[in-house]
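Not every chain of the complex is shown here; the ones you see sit where they belong.
As written, the chain order gives the labels A, B, C and D, with residue 1 at the start of each chain.
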Amino acid sequence: MNGSSDLGYARVDLGREARQGLPEIVYGPGKQVTEIAGIVTTLLDGNTGPVLVTRVEPGAAAAVLASVPAGRYEPAARLLVWREAPPAGHTVAVVTAGTADGPVAAEAAAVASALGLRVTVVRDVGVAGLHRVLAVAADLRAAGSVIVIAGMEGALASVVGGLVETPVIAVPTSTGYGAALEGVTALLAMLTSCAAGITVVNIDSGFGAALAAYRLTRRPR
Amino acid sequence: MNGSSDLGYARVDLGREARQGLPEIVYGPGKQVTEIAGIVTTLLDGNTGPVLVTRVEPGAAAAVLASVPAGRYEPAARLLVWREAPPAGHTVAVVTAGTADGPVAAEAAAVASALGLRVTVVRDVGVAGLHRVLAVAADLRAAGSVIVIAGMEGALASVVGGLVETPVIAVPTSTGYGAALEGVTALLAMLTSCAAGITVVNIDSGFGAALAAYRLTRRPR
Amino acid sequence: MNGSSDLGYARVDLGREARQGLPEIVYGPGKQVTEIAGIVTTLLDGNTGPVLVTRVEPGAAAAVLASVPAGRYEPAARLLVWREAPPAGHTVAVVTAGTADGPVAAEAAAVASALGLRVTVVRDVGVAGLHRVLAVAADLRAAGSVIVIAGMEGALASVVGGLVETPVIAVPTSTGYGAALEGVTALLAMLTSCAAGITVVNIDSGFGAALAAYRLTRRPR
Amino acid sequence: MNGSSDLGYARVDLGREARQGLPEIVYGPGKQVTEIAGIVTTLLDGNTGPVLVTRVEPGAAAAVLASVPAGRYEPAARLLVWREAPPAGHTVAVVTAGTADGPVAAEAAAVASALGLRVTVVRDVGVAGLHRVLAVAADLRAAGSVIVIAGMEGALASVVGGLVETPVIAVPTSTGYGAALEGVTALLAMLTSCAAGITVVNIDSGFGAALAAYRLTRRPR
């Protein structure tokens, strides 16, 4: 469970799949194309599950894919995927407050889907027009978990948290200006939600929310 | 319009009634009973409208009333009032998210009422149980303005802002703990509300909200 | 009152006009030209009132207007408008402390005007030369409401709040450097103003102030 | 699903059990003994599941129990419980970094247990002596979910997040001084954990973590 491979520029955790059911996921920013390609190759060789690289720009993605074929790039999510998992897990609903939250939702949905979760995306149901979220409440209740993505004041998390009984993972986004403080306001608001039992991940971390949803599918060993 | 009376410990603004239709309102904390009594007497003598002192504890209130009779103390609002105005203005709805927001609501309601506004109080309709605020939506729409009082993540302001078309004055409260940051989170959230045209006053300032509602009743001169 | 139209990239709130007397106003940043055009077309078709898009750069504005004619672009305000309302509301005075506050004032004035308010703009009356604001005090008192726009220490809001008795909507701006903290200082200062009953909106939100002024014109239903 | 009972001082959400499988849980601070008793009685009458009041001091707890018998008080958790649920859910491991995190762990454990979860508590396994957490790693992996409670720098959450594959709910505590900033440092650290898929609740909120664990047991409807 504890193997690792030292590539010089990175020490790849090969035991994570054994420990946590999933190979290490690569964070793209700050890595060279050759480094990404090397890490991905190492992970593909040393594991059997899906291999993902997040936050990759289109040019770098093309270069990596040229070097390590059989993968796929999702531009909206800025995600590179190899050997994605077949759909097997529960359905996670990804809900956004506004259109500006779209890229974060795309990342959450793509990562969750690549890991084998079923994903439903519900866009632009901010609470200023409350009927929009009420209209989809049944869909949200039918999901095994809900990822709520909102910037500005992040109130959608509280409203959804009061409508469903399954796990709610709230993702604050940096949408907004001024007192939105680049997502800090939404983050604080979600952490102090009056809807009990909501959990929160880092600002703009669609990736983190997807992984939290993936953990819901794991059983103790 | 610009008279003032220098009592040594205070320079009482006697022109405010002429300028703004309302005598200066006295902020109680940090003032001695004799100072409050002196200022109130000066205001009663130099003006004709209601005279108010906010945030007065019961003991001090009794002492002031003993010295300047014909006033009245509202303990829940910690407010001293003399010569309150007859009901003449529009109806302002004072809405709270939770029971802990009660004291701020009491101050808002008592000040607004003393200044001649009609007041309706709606308590404990936080968004975690959305049906509660939906159940009173018609009442809120029937008011000339709405004061929304909420702590924690302050989401009620956004929801009410989307339900009514009249002025919404949001009051963040210091209710909550940890990431609530003594009201700063609710303040920031209300300022970045996705419901357009909401305005905000200082944390726990039921007084400020009532005065903002009072300004709605004034006409240009 | 609760209709919406799902365009895929946006869920347009068609009921807002019925609920709040005004179609949804579109926030431009982060939306493609085709998305803006689609939303505007949907709003024009599904409502009867003015349709506005805020914070649109000139190039995008021209492209949208080419696609959805009969609109108009105001460059200083970065605003797109279709079917603007005839002048019917009260007069709102838009007052700035300095020339750098100009763009925010332009947005406030243009949005308010497009929604049917009468607008008077008073520029550059910062409190370091107090006679400037005193010289226009009568004009401010003659308005039905006042939008005060100031950066740096935001003191103009307190001064105006003491001069007029009608509603004052303060807009902090990101004008200034260092301890101005990109508008946070002006925001905090306006929230703690010694002039009672002032309300505040988000930093640089001329839009929010105009909507708050618009709400002043609505009657309960 | 949307019933509520207006007691004047509170609007009890009677529909929450139908909506979310659990009656509303009462937050004790700021409520009078008679108010708590009234709300509890209303909840016991209008629902069938467990009724809980959090953060109640011993004196108030005794007074409430005298008025509403058949309940139980857990002093370490400051929790009042009536009709607690039989053990039915998964096992949640509650892990703390230090002894000062004990009260938060007690609240998390007591609330989770009252809601029907099985609870294992592992105390004082901070990362400065890493062998302590490694010694209990198998126990943590055997749980259905893990609540990690830590103050100061909160590093235990990252370490546990890398050891188990099931859901991890991190609770920052206000343990520490100076740069610990009353829990804000642990909060920020947990939100930026290098261990993927960790979720976070508010500072010192053992209650919030227990409710998040409870949500893990709910199925879509």
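In the analysis below, contacts are C-beta pairs under 8 Å (C-beta built on N, C-alpha and C of every residue); 3 or more make two chains touch, one makes a residue touch a chain.
None of these values were measured; they are calculated from a predicted model.
The complex is a homo-oligomer: 4 chains are shown here, and the full assembly described by the structure file contains 8 identical copies.
Everything that follows uses one rule, which is that only the chains that are shown with their structure count from here on.
Considering every other chain in turn, the ones in contact with both subunit B and subunit C prove to be A. The angle needed to superpose subunit B on subunit D by their Cα atoms is 90 degrees, rounded to the nearest 5. Ranking all chains by how far their C-alpha centres lie from the centre of subunit B, first place goes to A. If you average the CA atoms of subunit A and of subunit D, the two centres end up 26 Å from each other. Averaged C-alpha coordinates put the centre of subunit A at 36 Å from the centre of subunit C. Rounded to whole angstrom units, the spacing between the C-alpha centres of subunit A and subunit B is 44. Among the residues of subunit B, those in touch with two or more other chains are 98, 128-129, 162-163, 178-180, 191-192, 196. Remark: the chains found to touch one another pair up as A-B, A-C, A-D, B-C, B-D.
Those residues of subunit B lying in contact with subunit D across their complex are 98-100, 102, 123-125, 128-129, 131-132, 135, 175, 177-180.
Within the complex formed with subunit A, the subunit B residues making contact are 97-98, 126-130, 134, 152-155, 158-159, 161-163, 176, 178-181, 184-186, 188-196. Within the complex formed with subunit C, the residues of subunit B that make contact are 19-22, 25, 90-91, 141-144, 162-169, 187, 191-192, 196-202, 207-208, 210-216, 218-221.
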